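Every protein chain of the complex appears in place save one, which is left out.
And then chain A:
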Amino acid sequence: MNASSRQQAYDRGHTIFSPDGRLYQVEYAREAVERGSPSVGVVTSEGVVLAARKRVRSPLLEPDSVEKIHRVDDHLAVATAGHAADARQLVDAARKRCQQHRLQYGEPITVSVLASDLADHIQEQTQSGGTRPYGAAVLVGGVDPGPGPSPDPSPNPDSSPASDNRSADEIEPEPEHESVTDRTAQPALYEVDPGGTFYGWRGTAIGDGTAEIRSFLETELGGGDSSETQALTRDHGLSIALDALATTAADDRPLSPTTVTARVLGPEPESESSSGQSTPVGDDELERILDALE
(Lines give C-alpha, C1' and ligand atoms only; values in the text may rest on other atoms or scores of the structure.)
Protein backbone atom coordinates (compact mmCIF):
# COMPACT_ATOMS: atom_id res chain seq x y z
CA MET A 1 0.00 0.00 0.00
CA ASN A 2 1.57 3.28 -1.06
CA ALA A 3 1.36 6.56 0.79
CA SER A 4 -1.42 8.09 -1.27
CA SER A 5 -3.76 5.13 -0.90
CA ARG A 6 -3.14 5.13 2.82
CA GLN A 7 -4.15 8.79 2.99
CA GLN A 8 -7.16 7.91 0.88
CA ALA A 9 -8.45 5.70 3.68
CA TYR A 10 -8.49 8.53 6.18
CA ASP A 11 -10.77 10.73 4.15
CA ARG A 12 -13.44 8.08 3.72
CA GLY A 13 -15.25 9.08 6.85
CA HIS A 14 -14.97 12.53 8.31
CA THR A 15 -15.18 11.15 11.81
CA ILE A 16 -11.82 9.41 11.30
CA PHE A 17 -8.57 11.21 12.15
CA SER A 18 -5.54 10.82 9.93
CA PRO A 19 -2.35 9.71 11.75
CA ASP A 20 -1.20 13.33 11.87
CA GLY A 21 -4.42 14.39 13.54
CA ARG A 22 -6.31 15.90 10.65
CA LEU A 23 -9.89 15.56 9.59
CA TYR A 24 -9.65 15.53 5.83
CA GLN A 25 -13.37 15.81 5.17
CA VAL A 26 -13.55 18.95 7.26
CA GLU A 27 -10.59 20.37 5.36
CA TYR A 28 -12.28 19.54 2.07
CA ALA A 29 -15.36 21.32 3.34
CA ARG A 30 -13.23 24.43 3.97
CA GLU A 31 -11.97 24.03 0.42
CA ALA A 32 -15.59 24.09 -0.78
CA VAL A 33 -16.06 27.40 1.03
CA GLU A 34 -12.96 28.83 -0.67
CA ARG A 35 -14.55 28.07 -4.02
CA GLY A 36 -17.74 29.96 -3.19
CA SER A 37 -18.25 33.59 -4.15
CA PRO A 38 -17.08 35.84 -1.31
CA SER A 39 -19.04 37.55 1.47
CA VAL A 40 -17.60 40.43 3.49
CA GLY A 41 -18.50 41.83 6.89
CA VAL A 42 -17.38 45.16 8.36
CA VAL A 43 -18.25 46.48 11.84
CA THR A 44 -18.86 50.22 12.00
CA SER A 45 -19.92 52.55 14.77
CA GLU A 46 -23.39 52.66 13.17
CA GLY A 47 -23.92 48.96 12.64
CA VAL A 48 -22.61 45.96 10.77
CA VAL A 49 -22.27 45.99 6.99
CA LEU A 50 -22.59 42.69 5.14
CA ALA A 51 -21.79 42.58 1.42
CA ALA A 52 -21.45 39.71 -1.01
CA ARG A 53 -20.65 38.99 -4.60
CA LYS A 54 -23.26 37.06 -6.55
CA ARG A 55 -22.29 34.68 -9.30
CA VAL A 56 -24.64 35.50 -12.13
CA ARG A 57 -23.56 32.85 -14.62
CA SER A 58 -25.87 33.83 -17.45
CA PRO A 59 -27.71 36.95 -18.55
CA LEU A 60 -30.84 34.79 -18.43
CA LEU A 61 -30.41 34.08 -14.73
CA GLU A 62 -32.67 36.14 -12.46
CA PRO A 63 -30.13 37.90 -10.20
CA ASP A 64 -32.64 38.26 -7.36
CA SER A 65 -32.86 34.47 -7.08
CA VAL A 66 -29.18 34.27 -6.11
CA GLU A 67 -29.31 34.70 -2.35
CA LYS A 68 -26.15 35.45 -0.39
CA ILE A 69 -27.33 37.53 2.58
CA HIS A 70 -30.31 36.36 4.57
CA ARG A 71 -32.30 38.11 7.26
CA VAL A 72 -32.66 35.70 10.20
CA ASP A 73 -34.29 37.96 12.80
CA ASP A 74 -35.20 41.65 13.16
CA HIS A 75 -31.66 42.54 14.22
CA LEU A 76 -29.63 39.75 12.60
CA ALA A 77 -28.52 38.61 9.16
CA VAL A 78 -26.30 35.86 7.84
CA ALA A 79 -24.00 36.06 4.81
CA THR A 80 -22.89 32.78 3.29
CA ALA A 81 -20.16 31.28 1.11
CA GLY A 82 -19.68 27.77 -0.23
CA HIS A 83 -22.27 25.18 -1.21
CA ALA A 84 -25.44 27.22 -1.56
CA ALA A 85 -27.70 24.29 -0.69
CA ASP A 86 -25.80 23.62 2.54
CA ALA A 87 -25.83 27.32 3.34
CA ARG A 88 -29.61 27.44 3.01
CA GLN A 89 -29.91 24.73 5.65
CA LEU A 90 -27.73 26.77 7.97
CA VAL A 91 -29.86 29.86 7.37
CA ASP A 92 -32.97 27.86 8.19
CA ALA A 93 -31.35 26.54 11.37
CA ALA A 94 -30.37 30.10 12.34
CA ARG A 95 -33.90 31.43 11.81
CA LYS A 96 -35.44 28.66 13.87
CA ARG A 97 -32.85 29.18 16.60
CA CYS A 98 -33.68 32.90 16.77
CA GLN A 99 -37.39 32.23 17.22
CA GLN A 100 -36.75 29.39 19.66
CA HIS A 101 -34.70 31.80 21.79
CA ARG A 102 -37.52 34.35 21.82
CA LEU A 103 -40.00 31.59 22.68
CA GLN A 104 -37.90 30.12 25.45
CA TYR A 105 -36.45 33.24 27.07
CA GLY A 106 -38.77 36.04 25.89
CA GLU A 107 -35.88 38.08 24.49
CA PRO A 108 -34.07 38.30 21.17
CA ILE A 109 -30.93 36.21 20.74
CA THR A 110 -27.58 38.02 20.74
CA VAL A 111 -25.10 37.81 17.87
CA SER A 112 -22.54 35.81 19.83
CA VAL A 113 -25.09 33.34 21.18
CA LEU A 114 -26.44 32.69 17.69
CA ALA A 115 -22.90 32.24 16.34
CA SER A 116 -22.00 29.78 19.09
CA ASP A 117 -25.27 27.86 18.65
CA LEU A 118 -24.64 27.61 14.90
CA ALA A 119 -21.08 26.50 15.60
CA ASP A 120 -22.38 23.77 17.93
CA HIS A 121 -24.76 22.58 15.23
CA ILE A 122 -22.03 22.58 12.58
CA GLN A 123 -19.55 20.80 14.85
CA GLU A 124 -22.05 18.03 15.48
CA GLN A 125 -21.92 17.17 11.78
CA THR A 126 -18.17 16.60 12.01
CA GLN A 127 -18.40 14.07 14.82
CA SER A 128 -21.48 11.95 14.28
CA GLY A 129 -21.93 9.04 11.91
CA GLY A 130 -24.00 9.17 8.75
CA THR A 131 -23.52 12.88 8.16
CA ARG A 132 -21.07 15.04 6.26
CA PRO A 133 -19.77 18.45 7.26
CA TYR A 134 -21.47 21.57 5.94
CA GLY A 135 -19.73 22.78 2.77
CA ALA A 136 -20.50 26.35 3.73
CA ALA A 137 -19.30 29.04 6.11
CA VAL A 138 -21.35 31.95 7.44
CA LEU A 139 -20.84 35.47 8.68
CA VAL A 140 -23.31 36.35 11.42
CA GLY A 141 -23.85 40.09 11.71
CA GLY A 142 -26.19 42.01 13.95
CA VAL A 143 -26.76 44.43 16.78
CA ASP A 144 -27.10 43.48 20.43
CA PRO A 145 -28.84 45.54 23.09
CA GLY A 146 -26.17 47.55 24.90
CA PRO A 147 -25.31 46.84 28.53
CA GLY A 148 -28.13 48.61 30.34
CA PRO A 149 -27.88 50.15 33.79
CA SER A 150 -28.23 47.62 36.57
CA PRO A 151 -31.84 47.14 37.68
CA ASP A 152 -32.98 49.21 40.65
CA PRO A 153 -32.60 46.92 43.68
CA SER A 154 -35.11 48.84 45.82
CA PRO A 155 -38.42 49.36 44.06
CA ASN A 156 -40.22 52.45 45.31
CA PRO A 157 -43.11 51.32 47.54
CA ASP A 158 -45.10 54.46 46.66
CA SER A 159 -45.14 53.81 42.96
CA SER A 160 -48.21 51.64 42.80
CA PRO A 161 -48.97 52.60 39.18
CA ALA A 162 -45.54 51.29 38.24
CA SER A 163 -46.13 48.00 39.95
CA ASP A 164 -49.50 47.78 38.22
CA ASN A 165 -47.74 48.22 34.93
CA ARG A 166 -45.33 45.49 35.82
CA SER A 167 -48.13 43.03 36.51
CA ALA A 168 -49.73 44.07 33.25
CA ASP A 169 -46.57 43.08 31.46
CA GLU A 170 -46.68 39.74 33.20
CA ILE A 171 -50.17 39.13 31.93
CA GLU A 172 -49.21 39.99 28.43
CA PRO A 173 -46.11 38.40 26.95
CA GLU A 174 -44.33 41.34 25.34
CA PRO A 175 -41.68 40.63 22.73
CA GLU A 176 -40.15 44.08 22.74
CA HIS A 177 -38.05 44.25 25.84
CA GLU A 178 -38.31 47.92 26.51
CA SER A 179 -37.03 47.30 30.02
CA VAL A 180 -33.58 46.91 28.52
CA THR A 181 -33.03 50.58 29.03
CA ASP A 182 -29.77 51.33 27.27
CA ARG A 183 -30.37 52.91 23.90
CA THR A 184 -27.00 52.07 22.42
CA ALA A 185 -27.12 48.90 20.42
CA GLN A 186 -23.81 47.10 20.00
CA PRO A 187 -22.88 45.89 16.53
CA ALA A 188 -21.11 42.51 16.33
CA LEU A 189 -19.76 40.26 13.58
CA TYR A 190 -18.88 36.55 13.82
CA GLU A 191 -17.54 33.99 11.39
CA VAL A 192 -18.49 30.31 11.70
CA ASP A 193 -16.54 27.77 9.62
CA PRO A 194 -17.33 24.16 8.55
CA GLY A 195 -15.30 22.77 11.46
CA GLY A 196 -17.66 24.44 13.92
CA THR A 197 -15.34 27.11 15.26
CA PHE A 198 -16.40 30.72 15.52
CA TYR A 199 -14.53 33.97 15.89
CA GLY A 200 -15.55 37.58 16.37
CA TRP A 201 -14.19 40.06 13.81
CA ARG A 202 -14.10 43.80 13.16
CA GLY A 203 -13.88 43.02 9.48
CA THR A 204 -13.46 39.76 7.60
CA ALA A 205 -14.45 37.69 4.60
CA ILE A 206 -15.37 34.13 3.67
CA GLY A 207 -15.22 32.44 0.28
CA ASP A 208 -13.10 33.03 -2.78
CA GLY A 209 -10.27 35.55 -2.37
CA THR A 210 -10.56 35.68 1.41
CA ALA A 211 -6.82 36.24 1.88
CA GLU A 212 -6.72 39.28 -0.44
CA ILE A 213 -9.90 40.72 1.00
CA ARG A 214 -8.70 40.29 4.55
CA SER A 215 -5.35 41.98 3.89
CA PHE A 216 -7.21 44.81 2.16
CA LEU A 217 -9.46 45.19 5.22
CA GLU A 218 -6.47 45.08 7.56
CA THR A 219 -4.99 48.02 5.69
CA GLU A 220 -8.25 49.95 5.53
CA LEU A 221 -9.40 49.31 9.08
CA GLY A 222 -6.06 49.99 10.72
CA GLY A 223 -3.85 47.86 12.90
CA GLY A 224 -4.93 46.34 16.17
CA ASP A 225 -6.72 49.47 17.23
CA SER A 226 -10.48 49.29 17.63
CA SER A 227 -10.70 53.09 17.59
CA GLU A 228 -10.72 52.79 13.78
CA THR A 229 -13.98 50.86 14.04
CA GLN A 230 -15.42 53.36 16.48
CA ALA A 231 -14.76 56.17 14.02
CA LEU A 232 -16.20 54.32 11.03
CA THR A 233 -19.56 55.49 9.66
CA ARG A 234 -22.06 53.23 7.97
CA ASP A 235 -21.43 54.81 4.55
CA HIS A 236 -17.68 54.50 4.86
CA GLY A 237 -17.97 50.90 6.06
CA LEU A 238 -20.21 50.05 3.12
CA SER A 239 -17.78 51.57 0.67
CA ILE A 240 -14.85 49.67 2.25
CA ALA A 241 -16.81 46.41 2.07
CA LEU A 242 -17.62 46.90 -1.62
CA ASP A 243 -14.07 48.01 -2.36
CA ALA A 244 -12.82 44.85 -0.64
CA LEU A 245 -15.07 42.72 -2.86
CA ALA A 246 -13.72 44.57 -5.91
CA THR A 247 -10.17 43.41 -5.03
CA THR A 248 -11.08 39.81 -5.80
CA ALA A 249 -9.89 38.92 -9.27
CA ALA A 250 -12.14 35.91 -9.60
CA ASP A 251 -14.38 37.61 -12.10
CA ASP A 252 -13.25 39.82 -14.97
CA ARG A 253 -16.51 41.69 -15.03
CA PRO A 254 -16.70 44.74 -12.77
CA LEU A 255 -19.06 44.81 -9.80
CA SER A 256 -22.56 46.08 -10.47
CA PRO A 257 -25.81 46.15 -8.49
CA THR A 258 -26.65 42.91 -10.31
CA THR A 259 -23.57 41.09 -9.03
CA VAL A 260 -23.29 42.47 -5.50
CA THR A 261 -25.72 42.59 -2.63
CA ALA A 262 -25.45 44.32 0.71
CA ARG A 263 -27.35 44.71 3.96
CA VAL A 264 -26.81 46.89 7.02
CA LEU A 265 -27.71 45.84 10.56
CA GLY A 266 -28.10 48.95 12.64
CA PRO A 267 -29.94 50.28 15.66
CA GLU A 268 -33.57 51.05 14.98
CA PRO A 269 -33.92 54.82 14.54
CA GLU A 270 -36.30 56.71 16.82
CA SER A 271 -36.91 53.56 18.79
CA GLU A 272 -37.64 53.60 22.51
CA SER A 273 -36.13 50.16 22.78
CA SER A 274 -32.60 49.15 21.95
CA SER A 275 -33.69 46.78 19.20
CA GLY A 276 -31.92 46.58 15.88
CA GLN A 277 -33.10 46.51 12.35
CA SER A 278 -31.87 45.00 9.13
CA THR A 279 -31.98 47.11 5.98
CA PRO A 280 -31.05 45.99 2.48
CA VAL A 281 -28.91 48.43 0.52
CA GLY A 282 -30.79 49.55 -2.60
CA ASP A 283 -29.50 49.26 -6.15
CA ASP A 284 -29.22 53.05 -6.48
CA GLU A 285 -26.94 53.35 -3.50
CA LEU A 286 -24.85 50.36 -4.60
CA GLU A 287 -24.45 51.93 -8.03
CA ARG A 288 -23.42 55.26 -6.53
CA ILE A 289 -20.80 53.68 -4.24
CA LEU A 290 -19.42 51.42 -6.98
CA ASP A 291 -19.10 54.42 -9.33
CA ALA A 292 -17.25 56.34 -6.63
CA LEU A 293 -14.78 53.48 -6.17
CA GLU A 294 -13.55 53.65 -9.76
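Note that in this section a residue touches a chain if its C-beta (ideal position, glycine included) is under 8 Å from a C-beta of that chain, and two chains touch if they have at least 3 such contacts; residues count from 1.
What we mean here is this: contacts and distances are computed from a predicted model.
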- Task: Pick, from "1,2-phenylacetyl-CoA epoxidase subunit A", "ABC transmembrane type-1 domain-containing protein", "proteasome endopeptidase complex" or "Cobalt transporter subunit CbtB", the protein name that UniProt gives for the chain of this complex that is not shown.
- Result: "proteasome endopeptidase complex"
- Among the options A:V33, A:V48 or A:V72, the absent chain makes contact with A:V72
- Could you tell which one of A:R22, A:K96 or A:R288 touches the chain left off the display? A:K96
- Extract the touching residues of chain A with respect to the undisplayed chain. 71-73, 95-96, 98-100, 102-103, 106, 164-165, 167-168, 171-173, 175
